[in-house]
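The complex is shown incomplete by one protein chain, all other protein chains being positioned as in the whole.
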Amino acid sequence: MKNTISEATRGVYIISPTPFTDTGALDLEGTDALVDFFLDKGVDGITILGVLGEASKLTPDESNAFMLKVLKRVGGRRSVVVGASNPGTDNLTRFAKAAMDAGAAGLMVAPIQGLKHDDQVYGYWAEVLARLGPGVPVCYQDYPQTTGVHTSVAVLNRLIDDFPNLVMLKHEESPGLSKITALRAAAADGSRRRVSILVGNGGLHLPQELRRGADGAMTGFAYPEMLVEVCRLFHAGEVEGAEDLYDAYLPILRHEQQMGFGLAIRKEVLHRRGALRSAAMRHPAPRLGKVDHVELDGLMARLERRLAAMS
Amino acid sequence: MKNTISEATRGVYIISPTPFTDTGALDLEGTDALVDFFLDKGVDGITILGVLGEASKLTPDESNAFMLKVLKRVGGRRSVVVGASNPGTDNLTRFAKAAMDAGAAGLMVAPIQGLKHDDQVYGYWAEVLARLGPGVPVCYQDYPQTTGVHTSVAVLNRLIDDFPNLVMLKHEESPGLSKITALRAAAADGSRRRVSILVGNGGLHLPQELRRGADGAMTGFAYPEMLVEVCRLFHAGEVEGAEDLYDAYLPILRHEQQMGFGLAIRKEVLHRRGALRSAAMRHPAPRLGKVDHVELDGLMARLERRLAAMS
Amino acid sequence: MKNTISEATRGVYIISPTPFTDTGALDLEGTDALVDFFLDKGVDGITILGVLGEASKLTPDESNAFMLKVLKRVGGRRSVVVGASNPGTDNLTRFAKAAMDAGAAGLMVAPIQGLKHDDQVYGYWAEVLARLGPGVPVCYQDYPQTTGVHTSVAVLNRLIDDFPNLVMLKHEESPGLSKITALRAAAADGSRRRVSILVGNGGLHLPQELRRGADGAMTGFAYPEMLVEVCRLFHAGEVEGAEDLYDAYLPILRHEQQMGFGLAIRKEVLHRRGALRSAAMRHPAPRLGKVDHVELDGLMARLERRLAAMS
Partner (left out) sequence: MKNTISEATRGVYIISPTPFTDTGALDLEGTDALVDFFLDKGVDGITILGVLGEASKLTPDESNAFMLKVLKRVGGRRSVVVGASNPGTDNLTRFAKAAMDAGAAGLMVAPIQGLKHDDQVYGYWAEVLARLGPGVPVCYQDYPQTTGVHTSVAVLNRLIDDFPNLVMLKHEESPGLSKITALRAAAADGSRRRVSILVGNGGLHLPQELRRGADGAMTGFAYPEMLVEVCRLFHAGEVEGAEDLYDAYLPILRHEQQMGFGLAIRKEVLHRRGALRSAAMRHPAPRLGKVDHVELDGLMARLERRLAAMS
């Protein structure tokens, strides 16, 4: 599969929400428009069925149908990474293989809750990575804010050394800037594989993370074109220019990056921008009130003015 | 459905593990023997597809097949309560209705993680209970040790007042003795429904809980005959005799009640007692080592001696 | 005390770090310069001995000496709020009264860890507020990210109704915008006291919080002049101008607002700006590495350029 993720992957993998109709049905019909929106903004890949994709609220049939729909629309033009986290390893493995067979570029997996010290974390991953096998490239979602699992640099390095199919880190421990630096230092002398690091958390520290060695972002944000352009400028050496552009979006980015509430905002913005036919989320979910809407009007208008002033 | 759970339900509802073969396949064939074991020990009901049933490691098809198998074997002679907790309310509702249609006596539901103060807890349940509707009796699994959700007596009373289909509390907050007392006091003057309270946590405080107003136990334990006899004696007024019997089992009960590890012990004992063809659990799961087996030999032998001395 | 905090308090109360020398001794001598720096930037008050003040690493004698030094230097020109959170209520009360006797404008108190549902939270505060008594104005530090205590709007309103000495909320639940709106709505018809709300979290959502009814900020930030000016402009009706200024500082603000690490950055910036003679923190504490310093150089330089471009 030419679009398979690897250690060399860089750029922007947008985390896609799952589109629902106003009544909460899976909006398969609207999926093409959402995919087109993302591709049109220049993303290098799309990641589906993560936490932000409300994966846990879909039926297995819905997950499968949505995955196939996205894969078909993307048509191999970009990479599609599929979330495969699961409390049971049998279920994880089975779904992972089905996703790869269907054309996924790789899997995003977060560890189960309840893993404590280093050996437990390593042990869980050793089993998962071994079962998936060398042909299945895996992105490690390192997101302790939701999993409660803290992964040390030492554990990551052990896994990188032992499992060639661990090719990417979705870095979203927070604070986590020094972790990127430590990981890059550990691979600096060439004795260890340098895996791809894409950052999450809505990109709240993206410029600093790129400077420290991140390869891009795998995150949700309703203005993916910013992430794309910032990474492009950065990789072209226009580091300060990249950060100037980033700063223009930071006010709305930090507004969207409200944990446990931000997805409602993100879906609303994507709806306003035409990417989603409905901003609906499935219960249980936060819902925007009138004040939230007015506030968002203001932030979006401010962004428009700021971009206009920059051009 | 004559066996439907209600406010008047009392006795022992054993939490059933899900049987697997040594290779981890669902052991549908062995399910009848497990059901027969429980019925033979005199339980009033069986609760399936809870955390102890490794429900989250089954496929939806497996869950359904196991549920149907259990329901068929029980054949209406006892009540079967079905675990229906789900991160998505649509999925919860759909499965719940299917379970009731198939002959379940009621549903066991735990709240989703992340609910904080009283209004959030109430709000979640109000939606779930309203969607399930008055014909679907619900057992509220109050287990903050795993859900992180703490439900106050005030919230429980509000829900009892507002939703007639909330008929039972699976009480396993710990420490939680005073909660039983408070709930019973709140219904003492007849102005509020007195719901059924069955206790969990392996029955670690069962005699005290019965004295405070619990109606029985809904818990896992590899010697369900003790739970049954203790409740019978207690309800027959032989309170101290009930506790004498209980105390004989307490050493092994407290050994089995090791959170996150106890299920491995429980399955092993059930295997030794002929109720399970294999003690296998699905990954991720703890596994008994050689020392664990020897230790269990000792505890089981001590129980035999103690029971022999009592008779 | 004319500077006592009350429901009418608004503006900026800067959370002060505690100055140490390079060897970790309390820098009493340097305290005057730190106080002068804050007063010079126009703050309305200074809050000392909070988490950011490393209060838990001071001896009681050090706490007392630092408090007296600050109070003396401020000399009644501004308000000094003193952190008084304590696992024991006797100790809390004793220190609180000593602080008030010494000239504090009020106390900042966070609830102890381990309080779960609404009645527990209310019960703790009822005892604390009653013991402190009506003459001691209290600021409720609502910071679940560190305390684990989630306080509902319902509980806050009960406390506001029952205890006149609860005059201020240090709001830092996150996400928490809707909480401000709900609190203001609950006091909108005049039937309930409208307490002062000052926001924390480094001011990460300050403009939105002001629009929703916050009265200012009580937070740490190495550029307090921005907080002061934003609040001034906002209260003068120049809402968009306030947010323009805020946005210029947002990149470094969000960098400083890294939970558990940000204080090291803040102390470094305050050191660079001449407010602290040393950036030292007491063990256990994070420490800036070389990359962190270079990164900070860049962010500070970018801020300078941006401010220059605005003027």
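Labels for the chains are A, B and C, by order of writing; each one numbers its residues from 1.
Just so we're on the same page, contacts are C-beta pairs under 8 Å (C-beta built on N, C-alpha and C of every residue); 3 or more make two chains touch, one makes a residue touch a chain.
Just so you know, these numbers come straight off a predicted model, no measurement behind them.
Across B:131, B:193, B:211 or B:271, the residue that sits in touch with the chain not pictured is B:211.
In the full complex, subunit B touches the hidden chain at residues 174-175, 177-178, 181, 204-205, 208, 211-212, 240, 243, 247, 250-251, 254-255, 258-262, 289, 291-292, 295, 298, 302, 306.
In the full complex, subunit A makes contact with the omitted chain through residues 116-121, 144, 150-155. In the full complex, the hidden chain is touched by subunit C at residues 24, 54, 56-60, 87-91, 94, 112, 114, 124, 127, 260, 282-284.
The criterion applied here is as follows: only the chains that are shown with their structure count from here on.
If you average the Cα atoms of subunit A and of subunit C, the two centres end up 34 Å apart.
For subunit B, residues touching at least two other chains: there are none.
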